[in-house]
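What you see is the complex with one protein chain gone and the rest in place.
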Amino acid sequence: MTMTVPAQGHSAKDRPKDEMKETPNEVPNRDLSHSDSHLDLDTPEKPYLDANELIINMGPQHPATHGVLRVILKLDGEKVLGTECVIGYLHRGVEKIGENRTYAMFNPYVDRMDYVSAVSNGLGYCEAVEKLLDVEAPARAKYIRVILAELNRMASHQLWLGTHALDIGAMTPLFYTFRDREEILKIFEKYCGARLTTHAFRIGGCQYETYAGFEKEVKNFLKFVAPKIDEYEELLTTNRIWLQRTKNVGVISAADCVALGVTGPVLRASGKKWDLRKAQPYAAYSEFDFEVPTGENGDTYDRYLVRMAEMRQSLRIIEQAVNGIPEGPIMAKVPKVIKPPVGEIYHSIEAPKGELGFFIVSDGSIQPYRVRVRPPSFVNLQALDLMVRGLLVADVIAVIGTIDIVLGEVDR
Amino acid sequence: MVPITTLHYLVVAAALFVLGVIGVLTRRNVVIVLMSIELILNAVNLNLVAFSRMWGNLHGQVFAIFIVVDAAAEVAVGLGILIAFFRNKDTINVDEIDLLKW
Amino acid sequence: MPNFITSYFGSTLTPGAAGNQFWALVYVFVIFTGVSVAVMAMNWLERKALAHFQIRLGPMRVGPHGLLQPIADAIKLALKEDIIPSEADQFIFWVAPLIGLLAAFTVYTVIPFGPSEAVSDMNIGILFMLGVSSIGVLGIVVAGWASNSHYPLIGALRSSAQMVSYEVAMGLAVVSAVLMTSMNEKGTGTLSMIGIVQAQQQQGIWFIFKFFPLGFIAFAIFAIAMIAETNRAPFDMAEAESELTAGYHTEYSGLRWSLFMLAEYAAMIAVSSIAITVWLGGWMRPFPNLLRAPAWGFIFSLFPGLTFAGLAAIAVIGTIRMPSHSFFKVQRMGLAGFAAVLGLIAFLLLVLAVAGRSPDASVAARFNAGIGYVYWFVLKIAVFMYLFIWYRATWPRYRFDQLMRVGWKVLLPISLGVLILTAIAGVVVS
Partner (left out) sequence: MNPMMHTVAPMTMMSPGMAPVATPFFFYMLAGLAIAGGVLVIMLRNAVHSALSLIVTLLAVTGLYLMLYAPFVAAVQIFVYAGGIMLLFLFVIMLVNIDRAAKDRRFNRMWPIGLAAGCGLFALFVSAFVKGRALFPDRMMAMSESSNTQQIADLLYGNVDRMGQYRMGPYTFAFEIASLLLLVAILGAVIMTKKKI
């Protein structure tokens, strides 16, 4: 699939002045007839579309594209003949910002990429820089990281479940999941003062010691949320309409997933048992006993089941971590001014949406030479066209939901 | 005021019938030609029902129902042909539909 | 008083059948007002009930517990700028909501709230209802087309295909119930709405239980088809907000949009009335044949008053539970006033029930009986309205092809089978 990024325009300084006068506000606009498009929209030889063909712009202002994603759909009646994603409406140049900030200063920025799982982003970035510095966070910090990251995975999956169900037309689960996600956000708030963009971790460990009663609250939360997950499942798992809407919709094979680089629950639902927490353990994950749930058919329903199972596995991990959390320092010895040696590093973690990788090149100064993020949403979105061809408009919504994208991460 | 007689209904029906005929003969758009045929059938129905009222029996009304059935069948097939034709020839003008085979 | 007003008192006919145009107009006015108020109440109830399904509070600010919210909404919508897109077909865009509204309100002329509590009784009543309510979809279709935009057009196409397919199953289900009306000595059935209820009265059974489970299956088919017919969840394909933003009324705003909503809710009440009339005994109170002693009649005639008394009690409890902050003073007073009004209505109804307890021809007895009919009919409608909300809170939305499959491959064959089996059962029994 071709991902078309709207013309960004160059930065103002390297454009001649008169050109700026002509187009003072260059709107990101796309010529539909440019040659890259595989939809052959409106070619001169065939001025009229086929009797039943229809081009529809879904987005960027559409209630169900999870942000400002624009999908150009070519329809035959309601059948999807092809899609084309237009991204970049939320582009903020995070990677470029990274080149202009010190390592510590860039840390909060990564929270704004996948804003529903900010903890995972911070974890990935901190660990990448730690690897570059060749320091290791203390055991207690690692445990705190695992607890918060898994809580964040739950929060992310809950948000996904609510919005996905809403897309398919079930309104009620949204409010149930938001009620339970609220408890997680409360824990975050108590821990670090922020609910959404937490900035919980620092390079070398954690900034804050756990607050008094943290463990008890987490344990209470575990007790509180386990029946709630059953409640979601009660509403949806055996719901006939839910089954009809999700079974055999958006099927993708494991081979296709691997070819497209799709990771996360989407990959696991198609049968491949690939989880970075097991495959290349980071933080303290090697010390915990958990399973990697997989699906069989790679359809929307399996992805739903995989995520539900992952929520339960997260509960297991959190329980083990809270029970076994060691005493000790929470910060490793890290210099005040972080100046990594010249070199490059790629470190990836299993974010809720898939493999989140940070590639950092250091030139020995206080700022990274280059930061490149491998965001799971962006890569997983590639599979959209493959998954929705031949399905109906309603399925496009379901598939966008099931891929679980966050546009902040797609566009960065 | 003149009391309403069967003749009044017959005149209305005749007018509708003639309008339908004119529509069939002059319009180019197949959809409107089919609608004109509906006008004709309605005119006939109105006649039948008026006569049924005049004689005080129900035979005319029974016939009217049969004509409604007929109209439904005609529209279904007619519009089916229209869609098939439009899909192949990209036109719905009667005077461009001049081949039996393409 | 002039003769045309008084002559109708004591008549057991509908004003239409009695040829009294004055009372027919009065009934029309009462029904129009009643339905409009019911739509507003339904609006509030839907938001409130849906909110409680979803662990929210719903409207709380405008009036006590948001009771005045529908009025605030109506004022806001009426004052909003009336936007017609420049590329839209102006005239059709203007006229489309009216088509739906007219169709939705026209059907109320034949809905029997009681044996004489209807504007008119037609001998083709049920056909008239089904036919006119099917005209309502024309409004949706031309609205989608006139908006000259892709999403409304798709919504309109979906809606028209959906209506056509579900009307068939709906009609066949009704026909099987109409067959049941012919289970009398003469062997002739009726299509009149009042006649159908009277047939249930004479046969001593609601048609939902007749030839069990045939009547129930037919009712279930109708109950499913009527959700599809009114474009409600889980069949709200025509306005699926997550797919088509808002479907056929995407481009509508303000008063015109509210007319669509009014038509939708009015149509919901109308189709519920069909289901109630045909299968659930219309205006009849529970067990009119088993519990036929006058004492039972008196007990059941207390129900309207007791219902209002219960509502008043709820309002009183709400008043007491309201926080005693000065901010809530106006709301407290409002809710207390509402409770007082409800209590007054309850009191009047109870007095009437006691005054008219002997089933003679006195005005009080007639009035009491009439109120009983309307009460039971409206109560049954309220149950259906609640079900509509419940469905919406529980189920995801069907996909369009699945909807079609359900309509043509499940409901239609079953309704045909029920029709044939009903005919056979009728022949065997008689």
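Note that the chains take the letters A, B and C in the order they are written out, and that residue 1 is the start of every chain.
Convention: contacts are C-beta pairs under 8 Å (C-beta built on N, C-alpha and C of every residue); 3 or more make two chains touch, one makes a residue touch a chain.
Predicted model, so just to flag it, every value in this text is computed and none were measured.
Peer 1: Considering the whole complex rather than only what is displayed, give the residues of chain C touching the chain that is not shown.
Peer 2: Spelled out for chain C, the touching residues are 12-21, 89, 91-92, 95, 114-116, 120-124, 127-128, 130-132, 134-135, 137-138, 141-142, 144-146, 153, 156-157, 160-161, 163-164, 167, 171, 188-189, 191-192, 194-195, 198, 201, 283-285, 288, 292, 294, 297-298, 300-301, 356-357, 359, 365, 368-369, 372-373.
Peer 1: Going by the touch rule given at the top, which residues of chain B touch the chain that is not shown?
Peer 2: Counting over the whole complex, chain B touches the hidden chain at residues 1-12, 14-29, 31-32, 34-36, 38-39, 42, 45-46, 49-50, 52-54, 56-59, 61-62, 64-66, 68-77, 79-84, 86-88, 92-95.
Please note the rule applied: only the chains that are shown with their structure count from here on.
Peer 1: Quick check for you: compute each chain's CA centroid and the global CA centroid, then name the chain with the smallest gap between them.
Peer 2: Checking distances from each chain centre to the full centroid gives C.
Peer 1: Farthest chain from chain B, going by the mean of C-alpha atoms per chain?
Peer 2: Of all chains, A has its centre farthest from that of chain B.
Peer 1: Could you put a whole-Å number on the gap between the CA centroids of chain B and chain C?
Peer 2: It comes to 36 Å between the two C-alpha centres.
Peer 1: What are the residue numbers in chain C that touch two or more other chains?
Peer 2: Residues of chain C never touch two or more of the other chains.
Peer 1: Mind pulling up the chain C residues that touch chain A in the complex?
Peer 2: The contact residues of chain C facing chain A are 50, 53-56, 150-151, 154, 158, 233-234, 236, 240-245, 392-402.
Peer 1: Which stretch or stretches of chain A touch chain C in the complex?
Peer 2: 54, 56, 62-64, 78, 165-172, 174-176, 179, 235-236, 239, 241-242, 244-245, 392-395, 397
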